[in-house]
Every structure is written in C-alpha cells, then in structure tokens.
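Pasting in a structure now, in structure tokens, and then I'll have a few things to ask.
Every protein chain of the complex appears in place save one, which is left out.
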Amino acid sequence: MLKVRTVEPEERWFEDFHEGQEFPVITRGPMMVGHQVRWAGACDNYESEFHHDEYVARAQGLPGIILSGPLMASYLLTAVTQWLGRHARLVRFFDQNRGPTMPRDMAHLHGRVRRAYEQDGRCLVELECWITNQRGEVTTPGSALAELPRRPGGGR
Amino acid sequence: MAVNHITDAVRALIGLRSDWIEACHPVEASEVRRFFQALMDPNPRYWDAASPAAARYGGPVAPPGFAVHAFRRPPDEIEDPLGADGDPEFDGTSRLVRRGLPRVPVPLRGVLNGGYEYEFFSYPRLGERILCRSAYRDITQREGRSGPMVLIVVEDEYATGGEFRPLLKSVSTLITR
Amino acid sequence: MGAIFEDVEIGQEIPRLVKGPITTAHIVRWSAAMENWHRIHFDWHYATQHDGLPDVLVNGSWKQHVMIQLVTDWAGETGWAWKIAFRFRGMNLPGETLTAWGRVTGKEERGRFGVVDLEIGLRNEQGAEGTPGTARVVLPRRGGPPVPYPFDPAVLAG
Partner (left out) sequence: MTAEISDAEIEKHLASLIGPVGEPVTALVEFGAVRRMALAIGDLDPIHFDEAAARARGYRGIVAPWPLLWLYFFTCTEYEHDFPFGRATVHGQDEYEFHEPMIVGDRITVTTAITGARLKHGRVGRLGQVVSERRFVNQDGALCAVLKTTLFRR
C-alpha cells in the first residue's frame, strides 16, 4: 500500500555494550509549541492549558508555555531504543521532570552504560540517560534497562 | 502589471490532474472521534451503530468533510513538518498545494484559503479507504492593495471503496501573495 | 426528524448552531486532530509578533465544518446536504462565541423531491460575519420517500 521510508535502528548485540560507554548525543529542537500540540494530539489530551496557552501559563505564574514532561521523557526513551539497536527490548524506564522545557529551548539527549551483565540467563544493559538544555541544565534525568541477544555465532 | 507571475511554466499546470492518491490509513473509529469531538458535533451517526442514521449509511460514518483532512503526512515522508526547527520565519505549513500535484512556481510566500465550494454524495464508513485526485482548474493573477496576488483554483474529487464511490467534490481557492 | 419540503418557507431561518466560547484548548485540539501545524493557531509569539495578529486564530478548517454541520443537521437523515459554499472573510479569536445561521432564499420542486437554497454564515457576538456562503439542500416531499443514499443528482431529474 504505502512505501515506507523509515529509519531502522542499527544492528547491535549485547557484546557491543560495556560499562561507562557513552552514546552519541542526540539533539532535538529548538522545541516549538507545535511539538507540544502534536504530542497533545497523540495523547488526545488538552486539559493542562499551560502546555499550550501563553496567557494561562503566565496567569499561573509560569514564565510561559511549558512542554509536557512525558513528551520530553518520550524523546529520551526513543533515544534509548536508537542507541541500543533493533534487537533490544526495553524492560524498564524511569524519568524525572526536574526542570522545565520551554519553546525555543534545545534538548540534548545523553546516555551512558551503567552496567552490562547477565542474570538468570538474560543479557541486560542498564543505562543512565538525561536531557540537558542549551544552558547545560539537566531537565530530565532518567534510567533504562533493556534485554539484548548475544551476537549470533559469538565473538565480535 | 509590474510582474507577471503567470509564466509559461505556471500556465502549463492549468488543467493538470493527479492520479488517485490514498489517505494514509483507512477510516478509524478514533480518528472519527477526534474529528467530531474537536468539532463539538457528537451526532450519533458518527459513532452509534444502533442509531437510525446507521441504517441509512450502513453503519457509523465519518463527518461529511472528514475526507478533506484525511491526507496527512504519510509514513513514507521522512521530512518532519515541524522540521524547519529554528527557522523563525517558518510558519508550519507546507507549500505543497496538494499531494500528487507539482508546486506552483510563484515566488510569493503568504498563503490564504479563500473559500470552498462543496458537493456531497456519500460519507465514508469506518474501515473504508479514502482516495483523492486533484486538478489545477485555474491559476490567475490579480493586483491587490499590497501587490500582486495569485489565485490558485483547485478541484478535488474524493471517493471511497473498491468501486470508487463518490464522496464529495470540492473547488477551493488558494490566494498566494 | 429532518425537514419536509412543504413545511419550508422562503425567509425562514433554520436552527442555529452555537459554538463557544472558543478557547485555545479548542483550537489546539482541532489543529492536533487535523495535524495542521500552522503556527498562527497555537504559537502566540509567532502569531502576534511575527504575523502581527491580535492573538492566535480559530482555524478556518474548523469553521468550514461548523458550516457543514449546520446544514447537514437541518437536512437530517431523510434529506441531503448537497452543496455548501463559503468564503473565509474574517478572522476569529479565542474567547469568541460563534453562531452558525442559515436562511431559506429559494425552493423548487424537482421530481419526487424538493430543492431548497439557503444563505449561511458564521457570526461572532459583535455580529461580524466571518464565513458568508450559500447551501443547497434536497428534502423529501410530504408523504414521499427519503432522499436516496448515496446521493445521485440524477434523482432530481424525474
């Protein structure tokens, strides 16, 4: 029906990850109100008006529109799935809404392997991940755990 | 007339008709719900299979004008419509008049929607595929108060199902200036 | 129940449709549902500072479906909202309450059915007409059959 021109995550295996490994930073932004509107549409939720109404946001004492925390976390989660490759299955993800992201802010997505280990026959990669803005402030710290297969045939 | 935007290249587009293009997915209940909730028109014909309307249409249908907005970013379009991130001038709209039709090569930036003429024949049911083909009916230039305007008249035919049951026809005028 | 041709009188107003007050949440919900990312509808800085507008704007695409709803509601499930045309003339801002209205301007028997012409519009509370237009509705005759679905203009011939 439709020719799909998408981007498949790279092929990576458990052996490709080691403690302390840093992932290439992925940058999103500048964020726009449109990103928030598109997210609100995907969630079908328009209740918190400070996410899209400048007047309401200011009336509530905010400096302006604040982008949704789960939106930023979802960017981070997507970055994790890209870093870990197409065979990874996410087991857990955690994020904290520590600082606001506003329109025109940048979002730099960072990740680092905390541990790559085997447990009960499962190969697991645990990583910490976080978002910084253009001022270097951490807005969204997080962590993830994923299961990966070993490279077929062994070896590197 | 200071500048004539109706060049040979523009004139060659008049009468050009696209192939049938299919919407990015068949009519889904939640897309219909989003539409009528955003329109604030909770008519049972859009969701209640037991309503008297459903007998007429053979089940819940999408609102009459639903098809007009069913042609959104298809999965094979990799370019993010919000992707002009950082360009403070970018207004968020595509300069493509219709999928399937080439752009009209005029150097004007602003686009206004002048209006529509609709003719309705039937409504799409849940699960039906929506198809559209478009044509440039006319492209003309007028002198406005703030300079030249190019009026692009587009005709769209919408149909559904394997038998291409007509849904609606629309004639719309886009004003670029 | 939809309207019956014989009951319609020229000059008669059809039931109005009132929407609003429209908030930015309504505009965002519509923009998101349509995947219309035109910034003048939700980016207040862009709308006011770049485009010089007084505020974000109510979507023209939303207003057109209000006009369609006005006419299809009146046609009901026995009639048919055949043709609807309108121009976008004015802009509407958050906080406005919009009233869609229609008035019968003509009627004509066509075969077993009747055709009714309307003028239609969408006014704000100040009476400013933002979306003037016309509509043509096919109605059943008293005691006659409903307008067949799918609609084929050929039924008006004989």
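To keep things simple, chains are lettered A, B and C as they appear, and every chain counts its residues starting from 1.
Heads up, the rule we're going with is that a residue touches a chain if its C-beta (ideal position, glycine included) is under 8 Å from a C-beta of that chain, and two chains touch if they have at least 3 such contacts.
For clarity, every value in this text was computed on a predicted model and none was experimentally measured.
Colleague: In the intact complex, which of the presented chains make contact with the chain not displayed?
Modeller: A, B
Colleague: Consider the whole complex, including the chain that is not shown, and state which of B:24, B:111 or B:171 touches that chain.
Modeller: B:24
Colleague: So which bits of chain B touch the chain we can't see?
Modeller: Residue positions of chain B that touch the missing chain: 24-25, 28-31, 73, 75, 78, 80.
Colleague: Go through chain A and note every residue touching the omitted chain.
Modeller: For chain A, the residues touching the absent chain are 4, 6-9, 28, 35, 38-39, 41-45, 47, 69-71, 73-75, 77-78, 81, 86, 89-97.
Here is the rule we go by: only the chains that are shown with their structure count from here on.
Colleague: For the chain pairs B-C and A-B, which is connected through the larger number of C-beta pairs in contact?
Modeller: If we tally the contacting C-beta pairs, B-C comes out ahead.
Colleague: Return the distance between the CA-based centres of chain A and chain C, expressed in whole Å.
Modeller: Taking the average C-alpha coordinate of chain A and of chain C, the gap between them is 43 Å.
Colleague: Chain B to chain C: how many Å between their CA centres?
Modeller: Distance between chain centres: 17 Å.
Colleague: Residues of chain B that contact two or more other chains, please.
Modeller: Each of 34, 82, 92 in chain B touches at least two other chains.
Colleague: What are the residues of chain A that contact at least two other chains?
Modeller: 32, 34, 38, 41
Colleague: Would you mind writing out the residues of chain B in touch with chain C in their complex?
Modeller: So the residues of chain B in touch with chain C come to 31, 34-35, 37-41, 43, 45, 52-53, 56-57, 63-65, 68-69, 72-73, 81-82, 88-93, 112-122, 165-166.
Colleague: Quick one: which bits of chain B touch chain A in the complex? Just the residue numbers, please.
Modeller: 22, 24, 30, 34, 74-78, 82, 85-86, 92
Colleague: Sort out for me which residues of chain A touch chain C in the complex.
Modeller: 32-34, 37-38, 40-42, 46-47, 49, 52-56, 103
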